[in-house]
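Removed: one protein chain of the complex. Kept in place: all other protein chains.
Order as written gives the chain letters A, B and C; numbering starts at 1 within each chain.
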Amino acid sequence: MTNVPYLPVVVLLLAAVAFAVGPLALAWVWAWKFSPRKPGPSKNAIYECGLESKGDAWVQFHPGYYLYAIIFLVFDVEAVFLLPFAVAFTGLPLGAGIAMLVFLLLLVEGLVWAWQKKVLVWS
Amino acid sequence: MSTATEPVRILPQSPANSGSDSGEGQLLEVSMGPQHPSTHGVFRMDVVLDGERVVRLKPVFGYLHRNHEKIAEHETYLGSMPYTDRLDYICSLTNNWAYALAVEKLAGIQVPERAEYIRIITAEMTRFLNHAALIGFLTQDMGASGTPLMYAFRERETILDLFESLTGARMMCNYMRFGGCRVDLPAGWLDQAKKFAATLPRFLEEFERLLATNEILMARTQGVGVLSKEFAVNAGVTGPVLRASGVNYDVRKVDKYGIYDRFAFKVPLGEHGDTYDRYMIRLLEMRESLKILNQALRDIPEGPIVDPKTKIRGFKPKPGEAYGRIEAPKGELGFYLISDGTANPYRYRVRSSCMMNLTVLEDLCIGHNVADVVVILGSIDIVMGEVDR
Amino acid sequence: MDENLKSELRKQGIVATTLQELYNWGRKNSLWPLNFGLACCAIEMIAASMARYDMARFGAEVFRPSPRQADLMIVAGTVTKKMAPQVVRLYNQMAEPKYVISMGACAISGGPFKQGYNVLKGIDRYIPVDVYIPGCPPRPEALIDALMALQKIIDKQSLTGADRPRHLQADAPSEFVVPEFGAHDLEPSQNPEVWQPPLVNISLGGTDDAGKH
Partner (left out) sequence: MTPENIKSEVEASIPGCQLEIVSNPSPSGQHSLRIDPAHAVAIATFLRDAEPLRLDYCSNVTGVDWPGKEISEKVKVKKLVDGVEQEVEEIRKTQTIGHLEVVYHLFSMEKKHGPVILRMRTEDRAERVHLPSLTPVWRSAEFQEREIFDLYGVIFDGHPDLRRILMWDGFEDHPMRRDYVEPDDFEYEPTAHDEVLERARQHRTVMGPL
């Protein structure tokens, strides 16, 4: 077979999918063959320490949580950008390092500003 | 109950904006219900949360209401003694002592010397066992899942061995009688107890070094659930929780029941009344009860363990009433008995220390996070058998 | 597959087993109890999972707080009438297969608190119980012995055929009626599907004039 450059990647991908779907399929076959599914109103009810759960959990949350989530998101995305930079780190000229440093410092400066404005202190 | 749009109706509308929500986000009503890893048994707290902060907390109990007082009304006086083991099922010997003390006060029975010493030895061992178990459960509530509890239960097992060889049962000793004890110390029990008491300082040292200066524990407990002195007294809180707020009230020193006045021991007091003080008070009280234990083990006299004259079978006290109380490990445990001359008590009432200490739970928890509620409840040390009776 | 053939093979280092044995072996050695202590027996249950008696040797050490992840419910302590609906609802919410150990005299028949007005006289009035442990409270060794008894029961379960266990039969109910709080008592006061009051044969239980003198 002509050496297809990306064949190992495809094989790996298929193996990964098979590795995930395989046990699920086995469990499904087992349930179908041996142990029947028995859902019921009381079994599917929301578990709240043995009581019937009153009220609703879809509640409007305190805005403070969203601030935390946004700040986390920013730094999480930053890490994603750092990954390719880290992989090719040895072959990069100095200029690329400086550019990435600028990107990093921009974000750190944002964090310092947020900290100084007491956004991170939980009220 | 409440639909998603408007807040929980049970909450009085805050006057500032009686509109829908106060711009802070709605309130979530959740019940930390009867089956919950943190509630030390079947205790339920209906908590109304604003995000993480507790806005309201209503304790609900009665899930272990086993009608001990109703059963006692058609049981003989002696027949209720095994039921007292199942009140506060971690410290059964102090429950027995409280009940025996109340009946001795009702009928005016004297207790010989040796029985008094045995009662003090077993009561102080029970106090040690209860405080060690409490610290194990409290640290487990804070997240140290199991390790401190293993240390505490290791000591507890040795104490339970001593109780088993003395009374025949590990947890449900049913050992005290009106006027003394049921059976004398078996041979060699005293030396075993002395050998065990000698190992305790090392355990206390190890237990304290492991935990007391741990910064996670300090961060989670200092300044959490502060109980003020006046509120504690007015709410009838007793025991280590009260002394952690700085009120010097220990029934052993106030009533001087049994022969506690012969022993030299101090009563530790806290200053801030927060959860850290309640935690440290138990450590210090373990040292004090160890001091009493050593003194009692050293000079226990020989002699009868029960007054030969007292009739145990067919015991009919004269009509009248009496309220006897002791310093149980969790607080003041009292028995109020009304007798009408027959073999069964007319009214048999248990003053439960845990139930009274729960009066302050809501006021301590408001304003804290949900995770702190678990720690505050752990520091108040409740056992559902005594709360619900 | 008779036994000596299996032991011969095992001597040569070959393990021959059936799917059923493998299924039961896996099931019995990882029974996760529901973190569900009611009263004094719960303290003995905790003592059984601590260092000295150590239930971890039998795979039952992980106490799961939520019924979704537990497959063994140890009813340890007095089940009061106020708590009974919660116990039955938790049992219903547990995933199949689920087993019940009724620990202590109170869970079996109300125990010393039998005459109480708020005490349910035994949890087997509402849910099927697999292993009963007498005692008040039973010693930690008794709880471990009950665990072994339950493991023997699981070991003998068969995957197919008529005597399949409850959770493998499609028609066997996996949910039981949750009692409601009535004005004077729980409604219904027991679950007829699960529990029939045994008839007291009065003529055997003492002659008819037993009650007279």
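In this text, a residue touches a chain if its C-beta (ideal position, glycine included) is under 8 Å from a C-beta of that chain, and two chains touch if they have at least 3 such contacts.
Model, not experiment: these values are computed from the prediction.
> Going by the stated contact criterion, tell me the shown chains that border the hidden chain.
The omitted chain makes contact with B, C across the full complex.
> Which is it among B:80, B:122 or B:339 that touches the chain not included here?
Here the residue in touch with the unshown chain is B:339.
> Which positions on chain B touch the chain that was left off?
61-62, 65, 67, 69-70, 105-108, 231, 233-238, 247, 249, 254-255, 317-325, 332, 334, 336, 338-339, 346-347, 349, 351, 355-356, 358-359, 388
> May I ask you to list the residues on chain C that touch the chain which is not drawn?
81-82, 109-110, 114, 117-118, 121, 181-185, 189, 197-203, 205-206, 210-211
Here, only the chains that are shown with their structure count from here on.
> Based on which chains touch which, is the overall arrangement a line, ring, star, complete graph, or other?
Contact map by chain: complete.
> Just to be sure I understand: the centre of a chain is the mean of its C-alpha atoms, right? Then which chain's centre is nearest the mean of all of them?
Of all chains shown, the one whose C-alpha centroid lies nearest the global centroid is B.
> Starting from the mean Cα coordinates of chain B and chain C, work out the distance between those two points in Å.
31
> Roughly how far is chain A from chain B, going centre to centre by Cα mean, in whole Å?
The mean C-alpha positions of chain A and chain B differ by 46 Å.
> Mark out which residues of chain A touch at least two other chains, giving numbers and ranges.
49-51
> Touching two or more other chains, which residues of chain B qualify?
33-36
> Can you check the complex and tell me which residues of chain B touch chain C?
It comes out as residues 33-37, 41-42, 62-68, 70-71, 74, 82-83, 86, 89-90, 149-150, 153-154, 156-157, 170-172, 384-385.
> Of all residues in chain C, which touch chain A in the complex?
Per the touch definition, chain C meets chain A at residues 66-68, 86-87, 89-90, 92-93, 96-97, 159-160, 167-170, 174-175, 178.
> Can you name the residues of chain A that touch chain C in the complex?
Going by the criterion above, the answer is residues 34-36, 38, 40-43, 45, 47, 49-52.
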